[in-house]
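What follows is a structure written as structure tokens; I'll ask about it next.
The other protein chains are all here in position, but one chain of the complex has been omitted.
As written, the chains take the letters A, B, C, D and E, and residue 1 is the first residue of each chain.
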Amino acid sequence: MSDNWLESLITNTPEDGYAMAIKLSRMAVKLTQPNADKREELRSVYERDADALIAVSQVVATHFQTIAKANNYWRQR
Amino acid sequence: MSDNWLESLITNTPEDGYAMAIKLSRMAVKLTQPNADKREELRSVYERDADALIAVSQVVATHFQTIAKANNYWRQR
Amino acid sequence: MSDNWLESLITNTPEDGYAMAIKLSRMAVKLTQPNADKREELRSVYERDADALIAVSQVVATHFQTIAKANNYWRQR
Amino acid sequence: MSDNWLESLITNTPEDGYAMAIKLSRMAVKLTQPNADKREELRSVYERDADALIAVSQVVATHFQTIAKANNYWRQR
Amino acid sequence: MSDNWLESLITNTPEDGYAMAIKLSRMAVKLTQPNADKREELRSVYERDADALIAVSQVVATHFQTIAKANNYWRQR
Partner (left out) sequence: MSDNWLESLITNTPEDGYAMAIKLSRMAVKLTQPNADKREELRSVYERDADALIAVSQVVATHFQTIAKANNYWRQR
């Protein structure tokens, strides 16, 4: 795992927090299947599969929950 | 990702919070499958599939949990 | 979405909180598949499908967690 | 839904809290499929299905999380 | 359910907390399918099924979250 891919959970905006949630959800796939070509192949399958896309959304939702909490829900802006 | 699609997690009412949860759940699909036509095609499939609809509800429930917390459950109304 | 379907997350009793959790879980399906006839059709399928019923229970459990927290677990009764 | 099936989330022991979590997970099935004979039929299927049993465990785990929190994790015993 | 299988959620170490999470995840299966022979049969199936093993991990993760919180994340050691 390349160092420094996740320096901090703190982001400036909720949008940035959401982008980080997507990054976190993809990283687990990357670490389980390190071969980039195979990942690309799998991606071409699941981006046309409604069930897989919804499952990805669930992972993102869980990470976003963590990140939102870490940022105190960006309340003090 | 278009800027400013998620300015804040704070909403006026629980209904607005729920609508935001749906928006957040769809955004992950949009970012994973950016092609609008393909998304429309997938949507026409899963809106007739009970399992997919229930899975969507699960994603919405997770986001609603985050948003409700951010809004301190809209208690001080 | 009809206005005022979710005025507040506060309920008098845990039973009422559970009923609200069921309402919240169904609302996502309603908003994704707005056609009432198609929903009825889907319902007739999944109410005979153990996996779907368990998946519905999971969504309800997530919403109940949110609502119970909002009500401070109905401790001060 | 029969009244008073869930008077309180407070239990004396963690075991009782776990039993309540099972009750809460079954109640959603009951309310979605009110016909007791059909539920019995479904039950005879899923109790021999590893995937369904694991899915039930997930629902129970979510409810147990809620109940444990409500009871402050039974720390002050 | 045999009494006293879960006296407390407090454990000495994170390892013990993880072991308890596994115990909690199996207990729901035990209570849904009380026949030990049938459970053994199911086990021999799912221990060779990647999807089932991952689903079991998810249940364990949820229980571990609860137990870690109960133990204040074993911070004051």
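In this section, a residue touches a chain if its C-beta (ideal position, glycine included) is under 8 Å from a C-beta of that chain, and two chains touch if they have at least 3 such contacts.
Given the structure is predicted, the values throughout are model-derived calculations rather than measurements.
Chemist: In the intact complex, which of the depicted chains does the undisplayed chain touch?
Modeler: A, E
Chemist: Touching the hidden chain in the complete assembly: which of E:Ser8, E:Asn35 or E:Ser57 does that?
Modeler: Only one of E:Ser8, E:Asn35 or E:Ser57 touches the chain omitted from view, namely E:Ser57.
Chemist: Counting contacts across the full complex, list the positions on chain A that touch the omitted chain.
Modeler: So the residues of chain A touching the missing chain come out as 1, 3-10, 24-29, 31-33, 38, 42-43, 45-46, 49, 51-52, 55-56, 58-59, 62-63, 65-66, 69-70.
Chemist: What chain E residues would touch the chain not displayed?
Modeler: Considering the whole complex, chain E reaches the absent chain at 13-15, 18-19, 22, 47-51, 53-58, 60-62, 64-65, 68-69, 73-75, 77.
The rule is short, and it goes like this: only the chains that are shown with their structure count from here on.
Chemist: Any idea how many Å lie between the Cα centroids of chain B and chain E?
Modeler: So the centroids are 31 Å from each other.
Chemist: As a quick test, compute the distance in whole Å between the mean CA positions of chain B and chain C.
Modeler: Computed from C-alpha means, the inter-chain centre distance equals 16 Å.
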